[in-house]
Structure formats: structure tokens, C-alpha cells
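Notes to accompany the following structure.
Missing here: one protein chain of the complex. Every other protein chain is in place.
We just call them A and B in the order they show up, numbering each chain from 1.
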Amino acid sequence: MTAKNYKHLLEVKDLHVSFKIMAGKVEAINGVSFTLDKGKILGIVGESGSGKSVTSYSIMQIVDKNGHIDSGSIVFEGEEMLGMSKEKLRNIRGNRIAMIFQDPMTALDPVYTIGNQLEEAVRTHENVSKKEAYKRSIEMLNLVGINEPEKRMKQYPFEFSGGMLQRIVIGMALVCKPDLLIADEPTTALDVTIQAQIIELLKDIQEKMGMAIILITHDLGVVAAICDEVDVMYAGRIVERGTADEIFYRPAHEYTKGLINSVPTLADDHELEPIKGNPVNLTRLPKGCAFAPRCSKCMKICLEKFPDQIELSPNHYTSCFETVRLLNSEGIIDITAKPTVEEEKKEVTEENRVVDEPAKEKTIREIKKLVKDD
Amino acid sequence: MTTKNSGMPIGFGLGKKNPLSFQVDLTLLQRATEDEQAAADIKGKPSSFFKDGLVRLFHNPVALVSFIAIILVLIAVIVIPEVWPYSYDLQLGTYYSDGSYNNLSPMEYGTAELARIANGETIFPHLFGTDSLGRDYFIRVIYGARISLIVGLFASIIVLIIGSIYGSISGYFGGKVDLVMMRIVDIIYSLPDLLIIILLASILKTTLNIDNSAFLSALGTGMISIFIVFALLYWVGMARLVRGQILTIKKEDFVLASKASGASGFWIIFKHLLPNSISVIIISVTLQIPSAIFTESFLSFIGLGVSAPMPSLGSLASDALNSISSYPYLLIIPACIISIIILAFNLFGDGLRDSFDPKLQK
Partner (left out) sequence: MNSKFLSYILKRLIMAVVTVFAVITITFFAMQLIPGGPFLAEKSISAETLALLEAQYGLDKPVFIQYLNYLKGALIWDFGPSIKKTGRFVTDIIFSDFKVSGIIGLIALLIATFTGSILGSLAATHQNKVGDRVIMVLSTASIALPSFIIATVLLLLFCVTLKWFPANGTSIAGYILPTITLSLYPMAYITRLTRSSTLDILNQDYIKMAKAKGLSNRKVLFKHALRNSLTPVITYFGPEFAYIITGSLVVEQIFAIPGLGRDFVSSISNRDYPMIMGTTIFLTDIMVIMLLVSDILYKVADPKVDFD
């Protein structure tokens, strides 16, 4: 453990990752940068192929064999992780950074009891007796809400339901009290009601243990429920970053707006607006903005070059030429898209930056509906 | 940050790089047309499953080489017997009552032959030499290969026909029919097939009376028993495979649609279910061929295959064992040929499977 003073818990700078497959070279990540501070929950959203999972695998350095981290930097607690020795990396994995995966049913080895695997997690990093490891495992099972922990320790993964397994997996990840937890689509493989429980559990544990979380998901409802900050990814790049409030109430990038608008709500009868076009072919990335072919505000320049990131507010960045155009033409610092549900354009200035309350209430309710069953 | 300067929009990164193209730069801020957007949307080329598979197959060097080898062998066994000056059963030594024709090395001429050449005769060389009875070995090997291929082909066809019909009936009708049919398959599957083949082949060798057909007696009882046993035992693997496919496809919607428009069971089986399983069936047949060839050569090797004088690659190898130290080429040549044939089919079948098996598609 270093006693260095570092500014951010995790700092990713200009990461480039590619994969070699039969059809060519897949540029999975093309210049991703973000920071995460202690105790914060960051949500990374995007569709399949956006590169969100690869980003997390790169942090842990468990990318698939045909994947290659081409360039960039990943600094965790002040130390550069790319190029770190294998032992140091192993020391960090499971210990200071932990990860949980999407499908709990396949995340555990089917031929060993969960007690065996929990104790393995403890004893890999801490030199404690089997008894002590057993005790810690029981404590963790209690913490994640598994009843009769002594009995459960002797059971095999196939004897549990998906929800219970995911709790166990979370427990296993946290048993060494890591500073960062990466959760890769932790609720996608579960039923909707169980999803809510798991999200509640994560929130709960985060409050108790204070670790930072990177939550990767394509489900906006999950993001709305617990994330502090959100990064929106498309085709291996972050197209918009901001706090959860900024992203939901003042989305700037057309893709973000599209994501939010394509979520069906029970509120009013506006038509579902899917995002037109096809997902990007990652073996042949266009030279301009990758979203341009599908964007309703596409300008010719969008097809020519990739927009630089611009700051809309201290917590809100985006890479979009349309945003720049609006900034220039309306001469305002803050721009707003349509508030998420209503159609009418609202000219917002510095003064009435805050969207009116009733609309805000409605939107919060809509989004929360996706997470809880009330 | 928001102030404009000299009318040039900022934030686009256009800068003042090229003053001459001032006007052109501004046009970049116009909305892109739908065509321009579509042009930038680079999609992969669409192509059918079959075409994709073929491309993949022919980029596989091993499969390609195997395919060529198979074609070459096929051509050889069809064409050469027609044009070759020697026949497979002509014992030159006995014919000329001259032992110098026997056991010649590849490309060697016997003393009698040399004398005849000196006399002005042209004698076609023995590419692979001759065997202990003075028979040209090259043509015998070719005939042996021909037998192997015939057995491989017909045995596989038998397996294909019986297996797919049985499997599709069982799979399509399901229920009790399926249950009973599969129990029978289980029993047959558990029988030790090689032992039974040996048993039947040895019985049939002594009992089968086939002198009334020239073709059949040329083939020999061994061959016939191979076909009989294949027809009785070896189709079960194919039946299971086809049944599995049927069961999967049965649930697809287009089958339901066909039923709804009144198609009968057999029609559905032949028109819809079987064609969709084609790729799996073809792969299976291609891998069945070398297995049949293996069985035939194995039986011939232990003396139960084709009857002399018709050669089989297996019987050639077996005969060559006795003189292995003096005339090793008698063994090596048929060994190589049969290895090439079996290997080529296996590798090609593997290549087919890698290219076409839907389960392996990533």
C-alpha cells in the first residue's frame, strides 16, 4: 500500500484497446478518459458493443487473450497499472479492486462449494487461518442477506437461485474490503424484482463500506437509482459525462437523448422513438463521429472529424458539434435539450436552469418505475 | 468561451488553417443529407450462410488440400483402370512361367522383361513393382483404393438413408413412437459392432451363395457382409443426429405455419425439416465415409473382406506383412494410400464442420 497522496481514486486517460478477430481488428475502445473519486458511484451506460465492459476488464487487466491495450494510462490510487508486474496486479485484484460479472450462475465454479470459494477469496490475499477465513465468510454472507449461512457454506452453486448467487458473488468480491468495486451488468441476468433487491443491496453495502463503485449497465433505471456520475459510451468513446442529474435532465448529446427517449414510460402516450440506423461496425470506424449516421442533427462536419470534448458545466462534458453550434448561435453557456418527456422547446437561460418541478417529479417517477415495482 | 470572433464559429476546431478554403469550411456546418449519412454508415456485406461457409472453407488450407487429394484419388480410381495395360489379377510369373517377373521393386524390370525390351518390345514400367505372384502392384493398389471408395460411399449412403428416415420419423412424431424407436436405437447402439461384423462376416463367408452374379462374387462375401452390417447397425448415430435436429427445428414457427395450412407429416419432414438439417447431415456423412473405409480395410486385413484375387488396401497390407523385411515397399505403398484417403476425408470433414456447423458459429 502506498502512502502517496493522489487526487482521484482512479484516473483513466486516453485508453485505446483493440481486438484481433478473423474479420479484422476491432477498435473496442478509442480514447476513453474519466476519473473516479473515493466513495462515488459511477455508471457507465451504452449499448452492446459500446465498449463499456472492455473498459472495466482493462482496469482489472483481464482482457481476453486476443485483446490488446494499445495505449493510454490507468492510474489507481496513484499507481500506474499498465505495465505493472503480474504479482502486483494479482495483489490488487480481488483485494483493492474487485469485480462482479453479469451471470451469477456461471460466475462460480460448479464443482466446489461456495464456502470453499469464499474462503479462497479471503486466503488468497490475507494470511489467515481456515477458521478465520470461515468466520469472515459467514460474516459476509450475513451482510449480503443470505440466511442460514453455515448451511449455505456447504452447498454447491447449482443449489441456489440467481438472485441468491449474485448476493454471494457480491459478498465474495467484498470480503477483502476493496476500495473499488466494478459491477459489470450485475442485474441484467436477473428477474426485475430481484434486480431491485440487488441494487438496494449494493446501495446499502456502499453506505456501510464506503467503497467506490463502477456500475456498467444498459439499463437507465438502474443508473437513476444509485449512480452519482454517469458516463455515456458509444462505439468505444465517451460521448457525454456528467452527474446523474445533468445527464437525465439536461442531456446534451443526441445519443443520450435518444437513450432516454427510447425508454417506454406509462406517463403519456408519446410514441416510442427508437434510435434510427444500425449499431456501429467496430472493424471500420468512420473518421468522424461514430454516431453521425444515426443522428438527426448530423452536420457535414460531423462526418469529417470527431468532436473535441467541451465543458457545459464543471460536471458536465460532451463531444458533439451540435452542442458547439448551439453554444455559438445562442451564445449561452448552458444549453438544454427538450426536457425528457415534453415536446415543446424551452429556451433556457442561466436564470431558469432548473427545469420546472412538476416535470422533474414526473421524470423521476418514470425512471424509478423501471427499477422498483411500486 | 462563448464569444464569437471574427464570425468564425469556435469550438469546431476549424481554426484558421486554410484561409483559402474559408467558404468551404462554413459549408461543413450545414446539415448532412440522408445520403451522406447512409454513405458513412459502413455495414458489413450481407451474405448467406451457405456462401459464408464456402468462403470460410476454401480459406482453410488443410480442408482445401484434402479436397484436392480426394478429387485426385477419385479421378485416378475411375480413369486408370480403363487405360492401364496390366490387369489386377494377371500373374505375370505364372503366365510366362518365369519367376523373374515376381517381386520386382518399383520401376524395376525383370530379366525376362529386359530381354524383351532388348528385342524391341516396349514394356510399360511397373510403377510400384510387382508382388510375389508377379502381378503389377500399381494397378492392384488402384483397385484396392477403388474398393475402399466404393465401400465408403455406399455404406455411407445406406447409413444416410436409413438413419435420416428413421430419425426424422421418430423425431417428428414424438411421443410413444419416439420412445419406442429410441429404445431400439439404444439397444443397437450398445452392441459391440466390430465384434458382430466379424461374426457375421465369418459366417457369411461360408454360407452366402452368390456365384450367380459376377459382380457380387467379384466383390466377395466380405464386402456384402459389410454392407449388411452397416445397414443393420451403423445407421443409429445418424438417426440420433437427425432426430435431434428435427426436435429443434420442429419448434420453429415456419413449421407451425406449414401445419396450419394443412400439410401432412411426411410433407413437412421432407420439404422443411430435412433441408434445414442438411449441413449437419452432410458433415456427418463426410465423416462416416472414412469410418466405413476403415472398417473395410480392417476386415480385409484380418482376412474377412474381399476375396482374392480382388485386392483391398487392407488385404494388400496384410499379405505384405510376411515379406516385410525383404520387400517393405509392398507394405508401405498401400499403407500410404489408405492413410491419405482416410486422412483426407477426415480433415475435409473437420473443415466442413468448422465452416458450416451452426453451433460453432461465433
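The rule is short, and it goes like this: a residue touches a chain if its C-beta (ideal position, glycine included) is under 8 Å from a C-beta of that chain, and two chains touch if they have at least 3 such contacts.
Model, not experiment: these values are computed from the prediction.
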Full-complex contact with the absent chain, from A:M81, A:A107, A:L190 or A:L303: A:A107
Contact partner of the left-out chain, one of B:I169, B:L200 or B:I246: B:L200
Contact partner of the left-out chain, one of A:H68, A:H125 or A:K297: A:H125
Contact set of subunit A toward the excluded chain (per top definition): 60, 62, 90-95, 98-99, 101-103, 106-112, 120-121, 124-125, 156, 158, 169, 172
Touch residues of subunit B, complete complex, unshown partner: 186-187, 190-192, 194-196, 198-200, 202-204, 206-207, 290, 294, 297-298, 301-304, 314, 317-318, 320-321, 324-325, 328, 331-332, 335, 338-339, 342-343, 346-347, 350
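Assume only the chains that are shown with their structure count from here on.
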Separation of mean Cα positions, subunit B and subunit A [Å, integer]: 50
Interface residues, subunit A side, partner subunit B - complex: 23, 277-278, 281, 284, 286, 288, 292-295, 297-305, 307-308, 310, 321, 324-325, 327-328, 331-333
Touching residues (chain side subunit B, partner subunit A) in the complex: 1-4, 9-14, 27-32, 36-38, 40-44
